[in-house]
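For reference, the structure discussed in these notes is given below.
All protein chains but one are shown at their positions in the complex.
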Amino acid sequence: MQKLKATIRHSEIIARDTVQFDLLIDPTILKTIQPGQFVHVNIDDSSEHMLRRPISIADVKPDESLLTLIFKQFGEGTKKLAQLKAETPIDLLIPSGNGYPIDDLAIEHALLIGGGIGVPPLYYLAKKLKEKNVKVTTVIGFQSADDVFYEEAFLTLGDCFVATDDGSYGYEGFVTDVMDQNKIDFDMYFACGPNPMLRAVKYTLSDKEGYISLEERMGCGIGACYACVVPNRDETAYKKVCHDGPVFHTSEVSI
Amino acid sequence: MQKLKATIRHSEIIARDTVQFDLLIDPTILKTIQPGQFVHVNIDDSSEHMLRRPISIADVKPDESLLTLIFKQFGEGTKKLAQLKAETPIDLLIPSGNGYPIDDLAIEHALLIGGGIGVPPLYYLAKKLKEKNVKVTTVIGFQSADDVFYEEAFLTLGDCFVATDDGSYGYEGFVTDVMDQNKIDFDMYFACGPNPMLRAVKYTLSDKEGYISLEERMGCGIGACYACVVPNRDETAYKKVCHDGPVFHTSEVSI
Amino acid sequence: MSLDVQLPGLNLKNPIMPASGCFSFGREYSQFYDLSELGAVIIKAATKHQRLGNKTPRVAETKSGMLNAIGLQNPGVSSIIADELPFLSQFQTSVIANVAGSTVEEYEHVARSFKDTSLIHAIELNISCPNVKEGGVQFGTDPELAFEVTRRVKEQSNVPVYVKLSPNVSDIVEIAQAVEKAGADGLSMINTLTGMKIDLHKKQPLLANQVGGLSGPAIKPVAIRMIYQVYQAVDIPIIGMGGVLTPEDVLEFLLAGASAVAIGTANFKNPMICKEIIDALPETLSSYGFSSVKEAIGGAHNG
Partner (left out) sequence: MSLDVQLPGLNLKNPIMPASGCFSFGREYSQFYDLSELGAVIIKAATKHQRLGNKTPRVAETKSGMLNAIGLQNPGVSSIIADELPFLSQFQTSVIANVAGSTVEEYEHVARSFKDTSLIHAIELNISCPNVKEGGVQFGTDPELAFEVTRRVKEQSNVPVYVKLSPNVSDIVEIAQAVEKAGADGLSMINTLTGMKIDLHKKQPLLANQVGGLSGPAIKPVAIRMIYQVYQAVDIPIIGMGGVLTPEDVLEFLLAGASAVAIGTANFKNPMICKEIIDALPETLSSYGFSSVKEAIGGAHNG
């Protein structure tokens, strides 16, 4: 992991309160990135915000030295980030955590399941799986039509089903409803989203193997402060989301 | 007094660590400004700096809707201000305090005495006195040659003597040394600078009438918090620098 | 959206009031907005006689906060009653008088003096001042002294008494319960934390008084914690304060258990802050699902 300054090459609002940053960054580090890893972002140099913000890596283009982040304006920190303009330097710890271990997996058809701000890391995952000739089907859920992003991008890589909580776009309901209705055939699933969604997915797909990416409030982001823990399967010890995760095999953790 | 946003039209380094801002501002307020008044500047919208910074008004050009501030990068707040670029909005309380009461004075020859960051308000004062056909002589002191600013500007309005503590420019020594050596003839003096300088001036010119502008750490800047007090002449009560000053007749205060 | 709150002696049209010492007696801020907008005004501390306060520097900035050591500069209670209260009485707002002293007798005197005016609606008893007789202990850090001064000031007052607690204590609940038992009608919390800043150039404490009171957003978590704990332990209402800067901060204080919220330091950064927060409060409350201020009070204790 490194601490480095990237430069915002392009910033764009791609859905309601949802910002995409394309960051110019040293390409040697980009080549090492696994899908599912994140960056730990410093809001600014002032002391007002003492904690960095974890944001998943949504895409990597080593040829163009570009790294893509997609984040939702939620509280003060992400609102400040959203205001940064092109050419602004931005201080990152990169790469953070462990991604989806796709190099070690022999699979033919992957189901990717994402909810809200859990969708971004699945895009780079889908790209990487596709490169390995794995068939990719994606199910992504959002609150409402205004929140939907990256449907077309996922469609270029395989099937993509979209659900919204209020039915204003695609299927009405949760990602699990879409899965129920579409009897998708797959070897393994990869999920990222809020904990209630992950719990529902794990329950619904209890006969399948899967990897999930967890969210937890972080301090250091590097494994030193014990802020971001999640109990192991039998709840006898904790794992650190920032260091042992954020991606875990479903059998590793109790959520 | 008003709280308003001005816009930085131009920012320039005019001497070591010394920045001049020309601010675009509603001209109606500019017409009311007295020389010696100040603005109370908000550093930024973050909570890191809860106190504003008092900065004297160095010049006013109502025709161009311009207000000039000159300030030295001293601590964190003025360093942050110095980094602001043209077009940035800046939040001011304006006009603050009472200036030099020149409209009520019948004088022919004024001596203006400034030290370091006490020099800026004297420029607008000199301009205003000149408009009233008062002869102006200025004695300004700086630490070193690199710190000197506005000598030419003052020379267009009358005599101007410059002293530096280390003798690297103009006279060597303090403004009082220059005064000693040049037997300047005048009716009344107007001084602004650090307290030791003001004390020396008051002592040296004890036979003359004069007005001095004081510096004190401020909270509210409007007279409500009692932070910025200075004892009255017989030390039986306090005056507020932000509200009763910053300009006082030498007989009003004990410094 | 109903913003009103009824507290002992205080019929507040909204829960927002400037904190004592940050608003003087209101004159200066009245150039920025109509003080009738305010729920109440808490005026600068009053002592028996005029006090000159401490030497300067009296304030210093700290990260997300400030230190002050004004030292209770005020013109004395009679002069406040004669010269300041009439000005405030032209506005449709409640007035809370902050009462300070160095001895119990001084507190009693000031409280008694306020009986002569109908222009105040409540007393905020500031027990964070050093008790000279007991050798500089603060009334606010010793439960027995706190009890005693509260009891005696209550006896002298014809308006409800809110006791303003110091956060510089090992056990805030103990003090709160002591003053409740002594008859306090409400609590006001928190006053400033004791802090210091060193002037690196001069190599000595920056404030002439050496130590000062830390206020501003830096102390908000301490204020919220203390209000949350005290709310569970007493039955009298709390006026909350400490670092309020936004309408969300106000809601946080209400949820923690405050019935009204005072704003101090933030007035210095933005002299319009109290009015801006009052204007924004309805939208903030409704965006978090509340239809009145009353509904939010203590809302974080239902879990």
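Order of writing sets the chain letters: A, B and C. Residues in each chain are counted from 1.
Assume a contact is a pair of C-beta atoms (placed from the backbone, for glycine too) under 8 Å apart; a residue touches a chain by one contact, two chains touch by 3 or more.
All values derive from a computational prediction rather than experimental measurement.
Student: Please work out which displayed chains the absent chain touches and list them by label.
Tutor: A, B, C
Student: Which of A:27, A:62 or A:223 touches the chain that is not shown?
Tutor: Among A:27, A:62 or A:223, only A:223 touches the chain that is not shown.
Student: Hey, which of C:1, C:82 or C:198 is the one touching the hidden chain?
Tutor: Of these options, the touching residue for the absent chain is C:198.
Student: So which bits of subunit B touch the chain we can't see?
Tutor: Considering the whole complex, subunit B reaches the absent chain at 47-48.
Student: Mind listing the subunit C residues that contact the chain we can't see here?
Tutor: Counting over the whole complex, subunit C touches the hidden chain at residues 62-65, 67, 141, 168-171, 193-198, 200-205, 210-212, 214, 217-222, 224-225, 228, 243, 245, 248, 251-252, 255-256, 288, 299-300, 302-303.
Student: Can you list where subunit A touches the absent chain?
Tutor: Considering the whole complex, subunit A reaches the absent chain at 1, 3, 42, 47-52, 77, 93, 216-230, 237-238, 243.
Everything below uses one rule, namely that only the chains that are shown with their structure count from here on.
Student: Which chain's mean C-alpha position is nearest the mean C-alpha position of the whole protein set?
Tutor: Of all chains shown, the one whose C-alpha centre lies nearest the global C-alpha mean is C.
Student: Return the distance between the CA-based centres of subunit B and subunit C, expressed in whole Å.
Tutor: 36
Student: Which whole number of Å gives the spacing of the CA centres of subunit A and subunit C?
Tutor: Subunit A and subunit C have C-alpha centres separated by 46 Å.
Student: Which residues belonging to subunit B are in contact with no fewer than two other chains?
Tutor: 47-48
Student: Considering subunit C alone, which of its residues make contact with at least two other chains?
Tutor: Only 63-64 qualify.
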